[in-house]
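A protein chain is absent from this complex, but the other protein chains hold their places.
Then we have chain A:
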Amino acid sequence: MAGKVISGIPVASGIAIGKAIFVNRSHKATLPRQTVAPALVENEVERLEVAFANTAEDLASIRGQVPDELREYSMLIDTHLLMLKDPLLLGAACDYIRSLSLNAEWALEKAVSDQADKFGAVDDPYIRERMQDVRVVADRVQSKLAGRSKDFKAIQGRFVIMAHDLSPADTVELEVDKIMAFATVQGGKTSHTGIMARTLGIPALVGVSRLEDDVNDGDLVIIDGLGGKIIVNPGEDELADYNERAAQFEQYTRKIRRHCQLPAETIDGFRVQVHANIELVEEVAAVLDNGGEGIGLYRTEYAYMNRTALPTEDELVEKYAELASIMAPQKVVFRTLDLGADKAMNQYGDLNEANPAMGLRAIRFCLKHPQLFKTQLRAILRASANGNVAIMFPMISGIREVRQAKAWLAQAKAELRREGFEYDPEMPVGIMIEVPAAVMIADFLAREVDFFSIGTNDLIQYSIGVDRTNHHVSYLYQPLHPATLKSIKLVVDAAHQAGIEVSLCGEVASDPFCVPILMGMGIDSISLTPQAIPGIKRIIRQTKMRDCRELLRKVLECRTVHRINGLVMENIFNAYPEELAFFASLLENDEISA
């Protein structure tokens, strides 16, 4: 007998096997919506007030039990408590009960919907997202109204947490050491659930749309946070198989962490630099712990978002110089502002474009706003006095853009010199290759700069013409598409012909299936999310360059993604049997869609 398999998006890796317990289910469909007789109106108001008060009591007690690992979330619980007290929620709901004779549940939903309208009208995406917090609070009250509440303390043993959506407060109520994994219906790659799971070191899946239909409390489930699936009530064989995989994975992670400080050198002596992509100085610890050899991509957008005034030069210098000096002598590559598209800045209303991915973004935006650009260039230059700093410009599509950007950089240098500031006059200047136009003229571009960095996420998106967040077409987003591989090869060859180095900082760099191919191309460095560094370094350390070149040769002859996936699978199976156990499922997903 085999269990039912449902799929989701893995946000924290690992395998867990345990009993499913729901923290909350979506109850919108079953929410009672009735009007009440006039005589019962005050009863309804009281019922709602009691539910609010009880929910607040719960939250206050949860707040007192926040374990150390989740201390930062106690602030979110404070926010939820304040929302519970807010007259715009409770007060407005009570008004609805009295004026329209609605039952408590319906009145609360109306008050929530009023807030959703108000939040929906705010331009600031961060503030808009806070609506989720209102929803979470209201859901807790709805559960109280329905008389549903679980005594998690009474549950014996460890369990797997299932939820429609998981708020930090939901998690904190549980005893963290009893939780083996999370799975939620809602949520994307950046939701709290993933962050919490990674903090706790347990697997998690989000976006499991069939969760509420196919899983009941008490079901035995296997959470496969590597392959992105849940097996409900598995058979004996599946259990035995996954028990073994779980043990292997644990052993594997322990082993790769132990070796992550060793250099990424192939068996036959070829060395690749393994750098990290980060956006906050705080992430440096994760970079160093995981064996990162520098920062290959520092995303500078964070300091510009969710604020009205632009950061000042001094403010930026402080941040950049801190990062440069912590990492020195290792390198930090600053990517200049990559705003636009999905990452709009509050103060530039002109970014509400019909087609933002192809609009005024990244270097185009900076060249249009030279004052803003120069402030950042000056800050990066000043930080270069404190460490080993390089700069790169995103979204370059032609030579003119590179020259313009470099002209602003030269002007910034001249100003700093006049003003007596120190900087590294030899600071390397690179560009990101992210659009097909840049690929095709890579040989020309290579003569203008000191290095290339290939941004595969955008390159794949623009090459195949697919928005990977659009679920109707996201299956077309294929890292191993022959066009992607040929593009990367073209860029690497052009760079080496011109005698400059080339790095790759897209998600492809953290994909164990793609890395041997990149090695075969002779990529000089890769840059990836810090947590993925140990696994990738291990792949490289088990590799022979000769085999990578042979794999590349075969792969470049393939005409379909399907065939390439097959070859790569075979390669991984032969060269890295252990990795196969943990990552093969990723490829299976690709194959289904190929």
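The working rule: contacts are C-beta pairs under 8 Å (C-beta built on N, C-alpha and C of every residue); 3 or more make two chains touch, one makes a residue touch a chain; residues count from 1.
Just so it is clear, contacts and distances are computed from a predicted model.
Within the choices "HPr family phosphocarrier protein", "ABC transporter permease subunit", "Acyl-CoA/acyl-ACP dehydrogenase" or "Flagellar hook-associated protein 1", the name that UniProt assigns to the complex's undisplayed chain is "HPr family phosphocarrier protein". Only one of A:Val11, A:Val45 or A:Leu76 touches the absent chain when the whole complex is considered: A:Leu76. Here one chain is not drawn; of A:Glu42, A:Glu57 or A:Asp123, the residue touching it is A:Asp123.
Check A:Val134, A:Ala264 or A:Met395 against the missing chain and you find that the one touching it is A:Val134. Taking the complete complex into account, residues 75-76, 78-79, 82-83, 85-89, 115, 118-119, 121-124, 126-127, 130, 133-134, 306-312, 346-347 of chain A touch the chain not shown.
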